[in-house]
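Here's the structure we're looking at; comments come further down.
The complex is shown incomplete by one protein chain, all other protein chains being positioned as in the whole.
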Amino acid sequence: MKKKIVVIGGSFGGLTAALEVKRLAGDSVEVTLLSADRDFVFLPSLPWVIMGSRRPADITLGVAGILRPRGISFVHESVTEVLPGELKVRTAAGEYPYDYLVIATGPHLACDEIPGLGPKKGFTHCTFTMEYAIKSREAWLRLLEEPGPVVIGSTQLASCFGPYYELAFEMDWELRKRRMRHKVPITYLTSEPYLGHMGIGGLGKSRRFLEDEFAELDIKVAANQAIEEITPGEIRLAGGGLPFKLAMLAPPFKGVRGVAGLGNPRGFIPADQHFRHPEHANIYTVGVAMALAPLEPTPVPTGVPKTGFMTVRMAKAAAANIAADLRNLPPSATRELSVTCMMDMGRTAALMVANPLLPPRQKSYVKKALWAKWAKIQFETYFLWKMRHGYSRLP
Amino acid sequence: MKKKIVVIGGSFGGLTAALEVKRLAGDSVEVTLLSADRDFVFLPSLPWVIMGSRRPADITLGVAGILRPRGISFVHESVTEVLPGELKVRTAAGEYPYDYLVIATGPHLACDEIPGLGPKKGFTHCTFTMEYAIKSREAWLRLLEEPGPVVIGSTQLASCFGPYYELAFEMDWELRKRRMRHKVPITYLTSEPYLGHMGIGGLGKSRRFLEDEFAELDIKVAANQAIEEITPGEIRLAGGGLPFKLAMLAPPFKGVRGVAGLGNPRGFIPADQHFRHPEHANIYTVGVAMALAPLEPTPVPTGVPKTGFMTVRMAKAAAANIAADLRNLPPSATRELSVTCMMDMGRTAALMVANPLLPPRQKSYVKKALWAKWAKIQFETYFLWKMRHGYSRLP
Partner (left out) sequence: MKKKIVVIGGSFGGLTAALEVKRLAGDSVEVTLLSADRDFVFLPSLPWVIMGSRRPADITLGVAGILRPRGISFVHESVTEVLPGELKVRTAAGEYPYDYLVIATGPHLACDEIPGLGPKKGFTHCTFTMEYAIKSREAWLRLLEEPGPVVIGSTQLASCFGPYYELAFEMDWELRKRRMRHKVPITYLTSEPYLGHMGIGGLGKSRRFLEDEFAELDIKVAANQAIEEITPGEIRLAGGGLPFKLAMLAPPFKGVRGVAGLGNPRGFIPADQHFRHPEHANIYTVGVAMALAPLEPTPVPTGVPKTGFMTVRMAKAAAANIAADLRNLPPSATRELSVTCMMDMGRTAALMVANPLLPPRQKSYVKKALWAKWAKIQFETYFLWKMRHGYSRLP
């Protein structure tokens, strides 16, 4: 009888895990992917949607179209509960039994943890879903009509900083091209203890690099800040209020509700070096859903970010371990987590490398380089092509 | 009947305003310029007088010789009072009725606000008049004979920082050329909250730029300081005394007494965007005499600087608005204030750009460049030639 593999999540981690386990195990498995989203969105390009250099369709693929040719079932449903005792996953539409489960659910954006936060019930925008990016784009266009202060950055317990640095640079550059930068004070507001910390204790001279760049560009910095409340037009901090016309803020991250029961108090799911749950050896977790302790606590709490590319590598390792287990081999695939990141800076770009992810490191640096911009664009094209064709083997 | 235009002040602002309004309005106006000084001095070059690379005559022009060929009267008198109700200006020698008044009186150096300050009754030198520059030169030559600590910088409420940065660099370089730098500790003492603030919240990475340069040159920094008292050989600060053999300190700025009645408590005169007094629409103010609020209060109070070139542009705008008003047109000339400054650094120089003057800005940077030194010399030559021939039309 075929082993049942259930994958939850249809983004970098889920798609890669489903494709890869199918590629490795072939007909011996029946793979089902459950996702609340019908589409795969190339999230790293959402800032470009906001800035207008990408249309939503440019970076969107239907999940079903990716999976069906590879013989993987796609169920467009939210998981409401995982029942590890019964080896089942529950959705509103029914239950899915599994032999192996891969959790790749990404973050739940906990906007409700800060009054006034978020595009739904609050007054701020963010860049983590296509829907929010489109709303952000509208807000940005309004700002260009009626200029005023912009605040960009991250709240306490956010664990993704890169896109907000990118947005600060991109908005600055766009405003300069339109000769209206002097009408828009920009503040980078963050829970990071200092500029360039990025949730990973900085990398190379990222602190001085970003301090210099922001000074050069007249972008003010409010670091090490916890937000108390957001009212229309004002962000309340311990030290006073920060006015805004447009605020782009990464909200606190939590684990997704349907799988949170397997995780820590914030719903992130623990995993060993082979990405297996410590109590349920047939449950694997990859990407943002996985609990990853910061190197050291920061004064204002922050989380360790995981990039799409890191998630892909985690998903491939998890898939390899499942394939090994199917053949009664011990899990062997593990990945020292590391990050290579191309940061768009509007007029130019930077390459950031941290290997391993957290210090001390064998290798880490930040380097300004225009070619990193082209590399970023190339990677977007490549990854979308790879997904469209279901090539999980490629790097 | 010809309209009477009275201009008070014979430096950058006054000369430009008088020449320009005469050029624009021709025979329809009678222009009179009142100034306490018989001569126009190219003030930006006074540091070079102190260092010995300019003789006083090199940068001095008689005001009468500039104005007479253009049909403008020159009265060598101090204004003691402005009577806006009676449309008259009073001097010790008589009264001058006006239809339009341009105030371009520059600063009053309020040395009396700090005990022991200033070259007249105190123990410190400064660079704002030819007389003081000559005294400074003598003090500098004495220092070269008997080396000892030098303190250069700005007191609280000063609003001109550039020349003191220049002097610090120039003196350092001169001492190195003479191989005696090690006998002269140099301290840059300032009311600016940090190095490179310059009364305008810094520009580009001016802070790090100057911190690095001063560290490289062993120039110590005491920023964010208010001076309590100066005794012979010691500057008393809240944190203790700073010894000196030679002190060059920009004193607090106030408005000039004769026009202070029109102004704020410190005697600076308010003006709208067309440089008109809010209560007396026929009174225009340009240059240092004009009140300009700082972006945000600094811990130790400082003022916003206005360069000679900024003052020239303000004066031309004021003149254009008077000419428009004479033809019953609304005032149209306004100028977003900005600054382009070539800073001499002794061995090299820097270009500083801030546009607009205060953040946020469309454009701002500091760049080290030897050519900025030659540009500075070119500008001196050009401006003196332009003034000698009364060409106010040229930029």
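A and B label the chains in the order they appear, each numbered from 1.
Simple rule for what comes next: a residue touches a chain if its C-beta (ideal position, glycine included) is under 8 Å from a C-beta of that chain, and two chains touch if they have at least 3 such contacts.
Just so you know, these numbers come straight off a predicted model, no measurement behind them.
Asker: Looking at the full complex, which residue from B:L83, B:L141 or B:A215 touches the chain that isn't shown here?
Answerer: Reading the full complex, the residue touching the unseen chain is B:A215.
Asker: Could you tell which one of B:K2, B:R38, B:R68 or B:H182 touches the chain left off the display?
Answerer: Of the candidates B:K2, B:R38, B:R68 or B:H182, B:H182 is in touch with the missing chain.
Asker: Just to verify: which one of A:P115, A:G204 or A:G233 makes contact with the chain not shown?
Answerer: Answering carefully, the residue with contact to the hidden chain is A:G204.
Asker: May I ask you to list the residues on chain A that touch the chain which is not drawn?
Answerer: Its contact residues with the unshown chain are 202, 204-205, 207-208, 336, 355-356, 359-365.
Asker: Could you pull out which residues of chain B are in touch with the chain that's been left out?
Answerer: The list for chain B reads 176, 179-186, 211-212, 215-216, 218.
Keep in mind that, in the parts below, only the chains that are shown with their structure count from here on.
Asker: For chain A and chain B, what's the span in angstrom between their mean Cα positions?
Answerer: Chain centroid spacing, chain A to chain B, equals 53 Å.
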